[in-house]
Structures are given as structure tokens and as C-alpha cells.
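Every protein chain of the complex appears in place save one, which is left out.
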Amino acid sequence: MKKSVSINVNGTAHRSEIEPRLLLVHYLREVLGLTGTHIGCETSICGACTVLIDGQSVKSCTMFAVQADGANVTTIEGLARGGELHAVQEGFWERHGLQCGYCTPGMIISAAQLLDRNPDPSREEIRHALEGNLCRCTGYQHIVEAVEYAARKMAAQAATGD
Amino acid sequence: MSDKYVGKRIKRTEDPRLIQGLGHYVDDIKLPDTLHVVFLRSMYAHARITGIDTSEAEHAPGVVAVYTGRDVVEKVGPVPCAGALPGLRVPDYRVLAKDKAVFVGQPVAAVVATDQYSARDALDLIMVDYEELPPAVDVEESANNGPVIYEEYGDNISYKLTAGEGDIEAALASSDHVIKQRVVHQRLAPVAMEGRGVLARYYPGEKELTIWSSTQIPHLLRTQLAIMLGIPENKLRVITPEVGGGFGSKLNVYAEEAMLGWISMQLGKPVKWIETRRENMQATIHGRGQVGYIEIGCKNDGTVTGLRYNVFADLGAYHQLLTPAIPTLTGLMLSGCYKIPAIQINITGVFTNKMSTDAYRGAGRPEATYVVERALDLVAAELGLDAVEVRRRNFPSPDEFPFKTATGLFYDSGEYEGALQKALDMAGYDQLRQEQKIAREHGKIIGIGVSTYVEICALGPSQAMPAGGWESATVRVEPTGKVTVLTGASPHGQGQETSFAQIVADQLGVPLEDVAVIHGDTSIVQYGIGTFGSRATAVGGTAVYIAVEKLKEKAAKIAAHLLKSDVSNVTFKEGRFSKQATRAAAAAGEVPEPVLPAGQAPAGALPEPDTEGNHISLQDIALAAHIAKDLPEDMEPGLSATYFFEPKNFTFPFGTHIVVVEIDRETGDLQFLRYVAVDDCGKVINPMLVEGQIHGGIVQAMGQALYEEVVYDEQGQLVTGTLMDYALPKASTTPWLELDRTETPTPVNPMGVKGVGEAGTIGATPAVVGAVVDALSPFGVRHLDMPIRPEAVWRIVNQQN
Partner (left out) sequence: MIPAQFDYVVASTLDEAVSLLAQHPDEAKVLAGGHSLIPAMKLRLAMPQILVDIGRIKDLSYIREEGGQIRIGAMTTHYQLQSSDRLREICPLLPETAAQIGDVQVRNKGTIGGSLAHSDPAADWPAVALALDAEIVAVSSKGERSIKASDFFVDLLTTSLEPGEILREIRVSPAEEKTGHAYAKVLHPASGFAVVGVAVSLTLDGGGACRNARVAITGVGSKAYRAEGVEQALTGRALDSAAIASAAAHATDGIDANGDLYASADYRRNLARIHTGRAIEAALARA
């Protein structure tokens, strides 16, 4: 039996009738057409499907869309504000933090979550914070540098009150 | 040629779409009325299929069709194998199993439904009767006396092949020492983060089929699918959208790709299949899978006299595209970067009830490097010499290039000592050895591993390749001056949209953002081979480079014509041609660059090129070439050039990797203390991209050395079927990598580039293993098989064998 849900995604409210078993990631991709959130496994390991739910990073393959009823979801498509890239997005571009790009949306969301909680992380802390996101291309080093770049940028923005 | 872009750390033009989630991978392409396909796969490694009942599934909600082997066996041709070896046995590999299943995960039936949830539900309603047969699992057992998979062959041997030059028997007999070692190159899963996926759309009116597939080889796939499906090749279009990694696993033609095309042709609707990770572990090719026996002979001074490698290659149940060819690449590279007068490889290619092995990052060459590097370490251990010293004593000197190996190759160029010395300096090698000595006295277990590798890249001359080794490029300057590059080398993360644009922008003196690199659509791009074998830049990039040079020749003729000069009197710099000025005119100053006059021509009409003065821009030449009112006599209009580059040789990048590890005596846990890599991939187009390739390659190699292993149990069941069991390196388990490079250009192509996609994987594995073995050498250890799990280390340290 279908359920009615209302979910705010990237600032837009959506009301949908969905099967309870519909995974949140399928809701985002198939129902809303937001295909930036990817699927890389089925065992909650790879993190490609990571999104923010009420500000907390979550693997959207391990959640039914009905559980997100009433929640605010931010996907990779909603991270840039007013046409300006999020500092983490910029860091990934500047420091070559991606190759094939498939893990990247989830990786960026996780990095954003980290910097939200810890604005000045050490390399070890960055690596620890990203252990729920697998990347097969980069060997992670440029990703770590990308997050460091973003941290510096955000600190500079905070200092100048931007 | 300007130097604004090549050699610089240029940010990728691919990235803005990817970091915003706006790229389109196969599953991101949504066509109206798309039907969804899921496959029922064999749960047994080896079983006769005695019956399939699909009736309940056919009537399940949302189900449109269910197909079994019976429906397709006469309709769709076999999954192709491009490896051609003398006496090779090639089993008939059908897209759905009909009478027998020969590996866990083999497709047995396909369900088509209106959505993926319904399709998945219906899968559980198909009843298959299996009669289990004993499986052939262990490669050596399967080669000798295990259960036979194909009764018609009488055994599980697909082929036997001996290669190499020099009298190996005599060489080993005359050696002061002959050292023997069995080594295992475990099966690995490539695990591209995006699995495979196919979307197929058949247009019944036009009789045209379009296949979107996550593949590394759009054109080769088109040719093979045309044969399998019996559709004219010019009615089949293959598009590779964004591809989420390949590592060789998408350098193939898979049953599912043909099935999707066929189903779409049956139903006249778009159909989509997206691989789950579990399917990816079961039914996307695996890499490596060799068990081999090394015999290396040496003199007392460490000079290597001969190397023999007898290897059982675990091919799996069927040949995928290059399955049997991979071990032959191992044979080619057995000389490593050393002078070895006699080399012999004896390959036994063995069928087992598992997924096929095929090209995985390095494809046969990591195995070779591992063999020869382990062998050199064994020589060092036997003679009590330093690992570095043994390597040095066997290097060819730079003036010996092109260097001929006993495997029949000519190495193009190399400065092995240079890369080695640089790495030793970076690592502080002598100091490290001192520290190791002191640490050992304090009961610490520290090891230093060194690998000096050479690898074969830029695959390759067509003579040596199963389906062409060239690459193609078309370069066009559009009427507005924008430059379009069409490359046959379809990338999947390597960044060619950027690196090729760097080459072209410098050659033409135009801004990078004016160059668009297009790839991966067989209807748009001329035939090409693809991205694999570290070939894209060295072969594909060279094709681009030469096409641009050809285009510039034509542009120069137009320039001379318009400037009323002779072509020999026209020079090209920073995007414009100039009539050679007299000294006086030059002193008078620069003539301002002509710009496209806007707003003067009637709407829709192209502006006239500005040919006044002594200069003309490329943009104006392009305009003139398209308007074609004033061109040299008999000249073709338009400004484009196509080039198919056939390399005369492979290229041979090389380098040195040095690893320092510390082992926890009580648990066997391993910690990286240092990782130093000096790689030489010839001339570098974009250092940032090169670093990225090396980082990724090294970390994949660490995965093989320490974590990764595809494990089948005795029944042929896949034990490591999910990412809960199959361990990939994580950010938290990966050390900081210290990189540098040397640059030894290749003479094989005009840019001097060699290729770098696989170097990290090839160089790193033996260095990591060498470090662990070195750490454990006080315990009498000379070799350990991969993946080296803490338990194995703990057993050695605590003598718990």
C-alpha cells in the first residue's frame, strides 16, 4: 500500500505517493530525477549515495524514503548556493580530488559534514571521517588535499565574514 | 607551439559537472517507457540445468517478458574472445546458459518489467532445476585431475604456450645459484565504483539500435555487438556516457550488453539493466589469478643468468574478450628492467568454474613485475646482498637503448639508475637501513621494500594487438574559431577532455576553453580503439597531435594565400599566422589582432574574414575555409584533419618505489612509515593528472598486497560477494605518498609521452610485499603470498605455523 510523503529536497517541497519499500536513493533518482546521488553497493559500505538529512550525512541506500517524510534532504545538486560552488566542491576541483567522478558526490557530502563539525581537521581526522566513502581512482591523497583546501577556504571566508 | 598548458597543473574541464552531480552515467539517462531488466544467475558453480519454469514470473505484476537460454541461443551469437593463440580452446559462450551453468553468477534467465522493483520481485518466481556437478575450483588441481568442465575437451586445459629466448636450461645449469619459489597472484575484483550498466533502444522504423554502455571500448563493442546481434554495424550506435571507472573491467564485451540489445529489438522499447554490486563481484571479470613457479639463476656477484616461470593461469569458465591473452603479457615483461640473457615462460591456461579473468589494471604485467622483482629479492637474500645493489648490477645502461630483452621486446628508452637514485635520495635509503638496524636491536620489526620496475605501455603496434593498436583523432576548427577534437580513446576518469585540450590549445595557440574534446559516441566519433593499456595519451594523444599538425599545414596554405605570400614565408605563433615581416616593419610594432566583426553582417550571415595586414588569426582562417570564397585553387573547403596513428613500438615507462613498514609484533598489524615513488612516464602533459594516476595505482596495488582477494570456496561459491567481505583500501588505511619523477622522453611518438595509467599498480605491489618480507627476514622469511594479512605475519613472528 502506497504512502504519502512530503520531503523537502534542496529547498523544494515534494509530495509523493510511494511504496514503503522505496529506498530513499531511488526516490531521489527515479522519482525526483536527481541523479547526482549514486549507488555503488548494496551493503552500506561504499558511501556513493551519501546525502544530508536535516544536516546529517546518511547513506540514502540504507533508508526508506518513507523514513524521510517531513525531513530536509540536501543532495549534491543542492550544495552549491546561488551559483557558487561549496568550498568542498571547489577544493575537489582545485586539488584534482576526483577522476571518474562516481564516488565524488557522496565524498563531497561527507567532507562537508566533517567540516561542519570540525572546521580544522588534521589529515588523520579527514581520513577517518571519509572511511565510509570508497574511491577506487584517486588513492585518496588528492581528496585529503581537497578537504584541506576547503577547510582553509572556509576559515578565510569566516574570517572575512563572507 | 605555445607552452601555456602542456606540462602545467591545469584544472580539469570535466569537473564542474561531476562535482555538482550533473554528469550522466548510464543509469542517469532516463528515457520514457523504459523497461527494466534483471538477470537470474546460476547459484551453482557447475550444474546441469534440467528445467526452468518461468510461468509464474511471466504473470507477475509489471512483468513484460521472461527469456531463458532456449529463447536466445540461436538468436544471439556467442560472447567473443579476441585472443588468438595456437591451439586455443574456446568454449561456446552463450549470453544465457542453456543446458549447463559453469560459474556462480552466470546469467540463466532475464526478466523484463515496467520497473526494477517488479522485475526483481519476479526473479524469485522463476524455478530452475539444477543437477549439481562437482566443480573445478583450484587452478592447479583443475589442470591436473579435477572435475572436467567441458567433456568434449577431456581436460580443463585451454592452451599451453612456451615463450622466451636464450637457452634457459644451459643458463640455469651454469649458474652459481638457482633459486626457486612458488608465487600466487590472487584473483582480484576490479570494483569500479560504478558497476556495469546498459541502456538499449531499438527504433523499429529506422531499424537502428542505440546502446548506452559503461564501457572503455565503444567502437570495438559496436563491431562485436553487430556480429552477435546480426545487425548492420552502421545501424548500431554505441554511446559511452560518463563512465565511473573501469580498470580494465569494462574493456570487454559482455553477455548482458548483447542481451539488452536483443531484448530491445524484441520489444521495440528502451530497456535498461544496471548491475548490482553483488553481480559485479560475480559476473564482471576478475584480474590476476596466477599460480606460478619461479626459477632464477645468478652468479655469485648477483648477475642474473636466466629466469624461468611456469605458470598456471586461472582463466575461469569462459574466455571473455582478452582472457587467454593476459598471461602472455606476463611472459613479455619478465625481463623487468634487467639484462637477463635467457628467459622462458611456460603457460598453462586452465578452465575453472569461476568468472573469467581478464584485463585488470596492469593486465598480466603486474604479475611479470611481481615475479621478477620477487626473484631479484630472492637473489639478494640468497647472496646476502642489498636489494638495491642486486638491481643495479643487472640494469642496462642508458646507452644500451633501444634495449633488446630475451622476451623479444625493444625497450625504447630508460634511465633506470636515475630514477632509482632519486628515490634513494628522497627516502634517505642508507639512513633508513641504519635506522632499521638500530630498530631491530630494540626489538622492532621494520622492513624496507624496493622495486625498480619497467612497464609496457601505449598498447600498441597493431601487429601485437588482437584488434588494432592504433588510435584516431579528428580535429576541426569550426567557423567561429572554436576547436572540436574527436578522439577514439574513450576515457573513464583519466581526464582526456582536459589533457587533450591542453595539447591542442598549445599547438593552435587558442584558449583551453575554446577546445572541446568529444568521445564515446560511435555516431559522432570516427572509429577508435579505446582507453586501456596506458595508451590514451601516448597513442590517442599522438593521433590528436599529428591531426593538429596536419590541420596547421592546411591553415598555413590558406594563410599564405590570404596574406598574398608564400607558405614558406608564413609563420604561426600564438594562434595566428604572420607574413614574415621586414626588419623595418617589425620595428614599427605589432599589428593588432583581427577580431570577428560583430553586428556588421546581416543576421545569419557569417562575417567576412579579416585579411588586411600581415597577420591572420586561426579563427579567420577557419571562417575563410568554411565560406570558401577565396581559397587556394583546388583546395578542399573546411578546416579539419583526421589522423590514425599507428605506433611503431610500445613505450616503456619505469621507476622506483621504496616502502618502509613497521609490524606489530603481537598482532601482525602493519603500518606504513614511508612510501616514496619516483616514476618516469616520459613527457608529462598535466602533472596533477599524472600524480592522480600514480596515487590511484599505488593504492590499488596496496589493496592487492594487503587486503584484496576474490575467494571461492570448495563448492565454487563466491565467499567475497559483497563489499562487506571484499576489502578495498579506505582513506583511513592508506598512507601519505611521496612522489617525484624523472622525465625520459620516448622516441616512439613526437610528444615523447609514455603513459602512466598502470605504472603505480605495477611498481607498488612488489615494493609493499618486499617491505614486509624484509621486515620478517630475521625470522627466516624470503617470500609471502598476497594478500599479506596480519594473521600470516603474526604466525611468522610467533612461530605459529
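First chain written, first letter: the chains are A and B, and each begins at residue 1.
Keep this in mind: contacts are C-beta pairs under 8 Å (C-beta built on N, C-alpha and C of every residue); 3 or more make two chains touch, one makes a residue touch a chain.
Everything numeric here is computed off the predicted structure, so don't read it as measured data.
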Output for the hidden chain's shown neighbours is A, B
Write down which of B:Ile558, B:Leu728, B:Val748 or B:Ile762 is the residue touching the left-out chain. B:Leu728
Please pick, from A:Val58, A:Ile76, A:Leu115 or A:Val147, the residue that touches the omitted chain in the full complex. A:Val58
Considering the whole complex, which of A:Ile7, A:Leu34 or A:Val66 touches the chain not shown? A:Val66
In the complete complex, which positions of subunit A touch the hidden chain? 1, 3, 19-21, 23, 39, 42-45, 47, 50, 56-59, 61-64, 66-67, 110, 113-114, 129, 131-133
Interface residues of subunit B (partner: the chain not displayed): 116-117, 120-121, 124, 276-278, 666-668, 707, 709, 711, 719-720, 722-728, 730, 733, 789-791, 794-795, 798, 800
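Methods note: only the chains that are shown with their structure count from here on.
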Averaging over Cα atoms per chain, report the distance between subunit A and subunit B in Å. 29
Which positions of subunit B touch subunit A when the two form their complex? 11-12, 14-16, 18-25, 27-28, 30, 117, 191-195, 242-245, 247, 274, 276-278, 492-495, 688-689, 691-692, 695-700, 722-724, 728-732, 734, 736-737, 760
Residues of subunit A that touch subunit B when the two form their complex: 19, 21-22, 29, 33-43, 45-46, 48, 75-77, 79-80, 85, 89, 92-94, 96, 98-105, 108, 123, 126-128, 130-131, 133-144
